[in-house]
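Note that one protein chain of the assembly has been removed; the remaining protein chains are unaltered in position.
Each chain carries a letter (A and B) given by its place in the written order, and its residues are counted from 1.
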């Protein structure tokens, strides 16, 4: 009834699917200095994780973007706007937080399956 | 099966309803310098978005308040306490983050429909 999808770390799942809803978290696999590129990377990782769980970008319900440098939110928005499926627009929030290491963005998304 | 409620921005939904749960995000429409007033504004916007989705304040399950100035959390609490439906009390958290522009608070709520 609950499916858990392993990530690179043995004590955290990359995604969890329960009762038709998958929740997943991603940072950018490439730790570029560009907020635009890291946002592209994190969004692509979200899409990949959803597909692995039997969902898809079109089924995303919510996306919360945790941003390590709000002065560069315009770059985040640009990557989002290029990526978003305009027929299936998620609820989105962008919040400025501290992230670890060279991460500029971390995204948590929920999607229907 | 999934209903999406447009906001003022064409690439983000104001609320998303799926399988009997609506999730919505709001800031205050009035960018007052008062944490109390912005919290009132954001809470009213949450209530309005829930009503538009067929839900109501009494059906709120969770509310996460993202606060741009934790030194003024008492004002946030005051607005919350005046607003909350004491017969149907949500789980709530208040977290200090950076927000954009003159926003002092942003709230993400989930509710049953």
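Observations
In the analysis below, contacts are C-beta pairs under 8 Å (C-beta built on N, C-alpha and C of every residue); 3 or more make two chains touch, one makes a residue touch a chain.
Keep in mind it's a predicted model, so treat the numbers as computed, not measured.
When the full complex is taken into account, the listed residue touching the unshown chain is A:97, out of A:30, A:44 or A:97. Contact between chain A and the unshown chain involves residues 1-2, 4, 6, 10-16, 18-19, 23-25, 66, 97-100, 106, 108. Although one chain is not drawn, its touching partners on chain B can still be listed: residues 20-21, 59, 61-62, 64, 70, 73, 80-81, 84, 86, 88-97, 110, 112.
Methods note: only the chains that are shown with their structure count from here on.
Distance from the chain A centre to the chain B centre is 22 Å, each centre being the mean of its Cα atoms.
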